[in-house]
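Of the protein chains in this complex, all but one are displayed in their positions.
Labels run A and B following the written order; every chain starts at residue 1.
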Amino acid sequence: MLGYLCTRVLLVVPTLFGVTLVTFVLTYILPGNPALVKAGPLATPQHIAEMERRMGLDQPMAVQYWRYLRGLFRGDLGESHTTGRPVLEDLIQRVPATLELTLAALAVALVVGIPLGVVAAVRRDGWLDHVSRLLGVGGVAMPTFWTGLLALYIFFYALGVAPPPLGRLATGITPPPLVTGLLTVDSLLAREGRALASALHQLVLPALVLGFSVMAPLTRMVRATMLEVLESDYIKAAWAAGLPRRTVIYGDALRNCMIPVITLLGVVFGFLMAGNVVVESVFAWPGIGNYAVAAMMSKDSGPIQSFVLFVGVVYVFVNLAVDLVYGLVDPRIRLR
Amino acid sequence: MSDLLAVSDLTVHFDTDEGVVQAVDGATLRIAPGEVVGLVGESGSGKSVTALAILRLLRPPARVLGGRIELDGRDLLGCSEQEMRAVRGSQISMVFQSPRTSLNPVLSVGRQIERLLVRHAAARPGQARERVVEMLREVGIAEPERRARQYAHQLSGGMCQRVMIAMALATSPRLLIADEPTTGLDVSIAAQILDLLRDLGRRTGAAILMITHDLGVVARLCDRVVVMHAGQTVEWAPVRELFHAPAHPYTRALLRSIPRVAGAREMEPIPGWVPSLLAPPPGCRFARRCALVRSECGVSVPVHAVGEDHRVACVAVEASQWTR
Partner (left out) sequence: MSTLVSVSADEAPARRSAAALLWRRLSRNVMSLAALGLLVVVALTAAAAPVIMPYDPDAPDAERTLEPPSRRHWLGTDLYGRDQLTRIVYAGRVDLLVALEATAVALSLGAALGAVSGYRGGWIDQVLMRIIDTIQAFPSFILAMGIAAALGNRLTNIVIAIAITHVPIYARLIRGEMLRIREMEYAEAARTVGNPRRRIIFYHLLPNCFPPVVVQATLAMGFAILTVAALSYIGLGIRPPTSEWGAMTAEGAGYIVSGEWWIFLFPGLAIMATVLSFNLLGDALRDVLDPRMKGV
């Protein structure tokens, strides 16, 4: 167990280096001269050259990479022209919105998707199985932005139950005092009913859309794993030992199914991040994805690469956490 | 003495993409209380299917078409699933082929035995735990308290099989079905396991149905033997009788084909192939490979006695006609 832990943690380091290298290369090959932009429209060629020297743009690539890394350690992710602030500040300010959306979507996907996959496997070829397979095959083919627009059309335009996609709170509602940044939690803590209701109301549709988009692959994987487990020797032995159905299926089989499903959560998180960008765009949700994309539209290229870096780093740590949890839960790894 | 288990005329079919596989055809066998019966045959002869049928563990695409299975006179094929669940694991237990994969990887082995006791013997958790340690000791596992807390992957193959035997015998079943329990085990470990089974069987009074393709296992362990070929039971005899005076042509060919170490002799494989179970020939399924085949063999196969407690399903063999 200790060995497993150490190897996994140590592997993170080169992976992080790889991540920073990739984003550095992407920043490096960006079109446009950052010195030009920073120096301003009235700069003379000398000014620009001076700026280039100060920003280290005349140095060889390796040196620039080193400067880039040092900057990262200092928390310097560049500046955004559109907001005029350091990118890191912008990201931190907007992370809670993305986090809230991601957590809500994850809850939807897990609460609906996992039981659906399990029951689909247990009652194979039953109606629920067909539904889950349909959802799995169909859901994977639906572009998330389209699902979002469809949901908006049906629930906002046609049925009028969903609010207009204008952000996290309806206009006119003041946000609760900042504690976690998650509006639902904060309004709950501050006991502001109106804010809570509004926050939930705005959150429902985007969370459902995003949750649905990751639910499809998740359900497929859970179903496949459960089917495999149900065919295993130890389950057959459990039947032969006369254990009741509830114990064999929802005890033994389920436990063995959930362990590999944990490893799926890393992949699921990757899908969530990808879907996040699009859903934030559709619903004008003020998260980091929207921020990066909007900046790009204004020719402000710094934020997007920092966004990629940020997501990459988080993804690495999420996968690490998943591996560690897996190691703790599976006795075959926990006890060598 | 009335039989503990009586299987009569069992027929099992499998519905597959390629057609209906007639896996078991009219299988019959009896087990008396406390005796060790060996069910012998090549792979695919229907031995395991018969065992699973006894415990009613067959699921679609398998279908039980006909026959009777009675435990102490009680009909097992007709009783409810609830009643069957009370039989499994407590009156009839089963030990499978690959011990390590037959144990749940995420539960400690002790826990797996414990819950059987709680379920079938209505034991209290404290009592159950003590009994678990006792059982582990009885099957020859050293440091049973420590081992009970361990998981399957921490035990050797032989130890896993001992655990499975402990699990099977913990509830003091009347019958233990062992399906090729020594496959994949080291030869010396296998011998230990077989001796363990025999001793425990004697001590607890449980009957054992030993399913195997290995005649050596039969010789070491069994009181009586039933021979199966291509889904049909063809010969029933006490073990010594079977080895010294085999009656059915298949049994005799089987015994002739065993390589001997002492005394150089040519190996004699059995001619022909096991018939396809998708479209098996009517009547005796060994007919096409048999040197004594007659026209009646393709119609029906009568069973008659060729000795004391020795019966054979063959037209061509009569009481006085078998030779060494």
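In this text, a contact is a pair of C-beta atoms (placed from the backbone, for glycine too) under 8 Å apart; a residue touches a chain by one contact, two chains touch by 3 or more.
What you see is a predicted model, and the numbers here were worked out from it, not measured in a lab.
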Open item on the list: By the document's own contact criterion, which visible chains does the hidden chain reach in the full complex?
Closed with: A
- [ ] Out of A:Tyr4, A:Tyr65 or A:Tyr315, point to the residue that touches the absent chain in the complete complex.
- [x] A:Tyr315
- [ ] May I ask which residue of A:Leu57, A:Ala224, A:Ile262 or A:Leu324 touches the chain that does not appear here?
- [x] A:Ala224
Open item on the list: From the list A:Thr98, A:Ser187 or A:Ser301, pick the residue that touches the absent chain.
Closed with: A:Ser301
Task: Contact set of chain A toward the excluded chain (per top definition) - done: 14-15, 18-19, 21-23, 26-27, 29-31, 137-138, 140-146, 149-150, 152-153, 156-157, 164, 220-221, 224, 227-228, 269-271, 273-274, 277-278, 281-282, 292-293, 296-297, 301, 304-305, 307-308, 311-312, 315-316
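Everything below uses one rule, namely that only the chains that are shown with their structure count from here on.
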Task: Chain centre separation in whole Å, for chain B relative to chain A (CA means) - done: 54
- [ ] Please give the residue numbers of chain B that touch chain A in the complex, ascending.
- [x] 55, 57, 84-90, 93-94, 96, 98, 101-107, 115-116, 119-120, 150-151, 153-154, 164, 167
- [ ] Spell out the part of chain A that touches chain B in their complex, as residue ranges.
- [x] 232-234, 236-244, 247, 252, 255-256, 259, 330-332, 335
